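Following: one structure in C-alpha cells, then a few remarks.
The complex is shown incomplete by one protein chain, all other protein chains being positioned as in the whole.
A and B are the chain letters, set down in written order, and residue numbers restart from 1 in every chain.
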Amino acid sequence: MTADQIIFLLCTLLILGSALMVVTTRKLIHAALWLVSALFGVAILYAVLQAGFLAVVQVVVYIGAIAILFIFAVMLTRKEMLDKGAQTRSNWWIPALLGLLILTGLVSLIIGQPAFGRTASEIPSGVDTLRNLGIALVSPDSFVLPFEVASVLLLAALVGAVYIASGNKE
Amino acid sequence: MSIPLSWYLILAAALFSIGLFGVLSRKNAIAILLGVELMLNAVNINLVAFWRYLDPAKMAGQVFAIIVFAVAAAEVAVGLALIISVYRRRKTVVADEIDLMKW
Partner (left out) sequence: MTFLNDPINFIAGWMRGLLTGWGLADGLTTVIIYFIGITVLIVFAMVLDILLVWVERKVVARFQDRLGPNRIGPFGLIQPFADIIKLIIKEDITPSGADKILYNLGPVLAIASVIILWAILPLSSKIFGVDLNVAVLYLVAAGALGTLSIIMGGWASNNKYALLGAFRMVANMISYEIPMVLMLIIPTILADTMSVQGITQAQSGIWFAILSPLALIIFLISAIAELGRSPFDLNEAESEIVAGFHIEYTGMKFGLFYAGELLHAFTFGGFIAVLFFGGYGGFFGLEKIGFFSWLNNPFVQAVVFLTKAMFGYWVIMWIKYSMPRIRIDHMLAFNWKFLTPLALVVLVNTAVLSKILVGLPNWGYVLGMFFSNIVIGLITVEILRAYGRKQREAESKLSPRSA
C-alpha cells in the first residue's frame, strides 16, 4: 500500500459512509450536512487526481452554494414534517435491491475490463492544466459553445428560480 | 499515482447506486434532490478520473465536469424554488402527495 492508496481508501470511506447517511438519516438537516461531508470527500479526490481547480470549485459551488441552499430549503419547509414519521417509503427494499443490482452489474463490468486496471502516467512537466482548462473553455475550436450555453442555462435558472419562489403572483 | 482506474470507477458506481437508492426510497422531495446530487457527483468522479488517466493534455473531462457543476447548480436552484413554492400552496413536501397537475 502506498500513501496514495491509503488516502484514496480513507476518502472512499468518507464519501460512501456520508452518502449512506444522506440517504438513511431521519433528520433532513443532518442529511444535508452529511451531503456536505460527502462532497468534501469528492473534493479531496479531485485534489488527489491533480484537478486542483475542480477541487476548489467543488467546495465553492457545492458546499458554499448548493448545500447552503438545501439547508435553507429544509429550514423553510420543516414545519409540517418536523422529522417525524417514516422518512422512507414502506417498500424501500425495492430501491435497495435495484441499487445493489446496478452496483453489482457495474462492478462486474468494470472488473471484467482489463483496460480499467491501468494506472495514471505522470502529467508531463510544462503542461499547465489550469491554463489549458482556461484556454479550452474560451477557444472557439474547443468548448466555447458548451461553456456559453451553460452560462445561458444558469441565467435562465436564476430568472426561473426567482420567478417561481417569489410567489406573489396572485 | 499507483491507484488503478477501476478503483475510481467502482467508487463512482457505489456512490451512484447509493444516490439512486436515495432518490427512489425517500419521501421528502428535498431528500430526493439530495440523492440526485450524489448521482451527479458520481458522474463527475468518473469524468475527472477518465481525464486524468487517459489524456491529461486534453481538457474534455474537466470541461464536462464544470458543465455538470453548472447544471447541478441550476437544477438545485429551480428544484428548491419549485419545492418551496409547492410547500407554500399545499403545505407539504412529500413527493407522493404532490400528484395533481392543478390545484
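General remarks:
Just so it is clear, contacts are C-beta pairs under 8 Å (C-beta built on N, C-alpha and C of every residue); 3 or more make two chains touch, one makes a residue touch a chain.
Everything numeric here is computed off the predicted structure, so don't read it as measured data.
In terms of the touch definition stated at the top, the absent chain reaches A within the entire complex. In the complete complex, the residue from A:60, A:101, A:127 or A:159 that touches the missing chain is A:60. For subunit A, the residues touching the chain absent from view are 3, 29, 33, 36, 52-53, 56-57, 59-60, 63-65, 67-68, 71-72, 75, 128, 130.
In this section, only the chains that are shown with their structure count from here on.
By the touch criterion given at the top, residues 2, 4-5, 8, 12, 15-16, 19-20, 22-23, 28, 31-32, 35, 38-39, 42, 45-46, 48-51, 53-54, 57-58, 61-62, 65-66, 69-70, 72-74, 76-77, 80-81, 86-89, 92, 94-96, 98-100, 102-103, 106-107, 110-111, 113, 116-124, 127, 129, 132-133, 136-137, 142-143, 146-147, 150-151, 153-154, 156-158, 160-162, 164-165, 167 of subunit A touch subunit B in their complex.
Taken in their complex, subunit B has these residues touching subunit A: 1-11, 13-28, 30-31, 33-35, 37-38, 41, 44-45, 48-49, 51-53, 56-57, 59-60, 62-63, 65-67, 69-78, 80-85, 87-88, 91-94.
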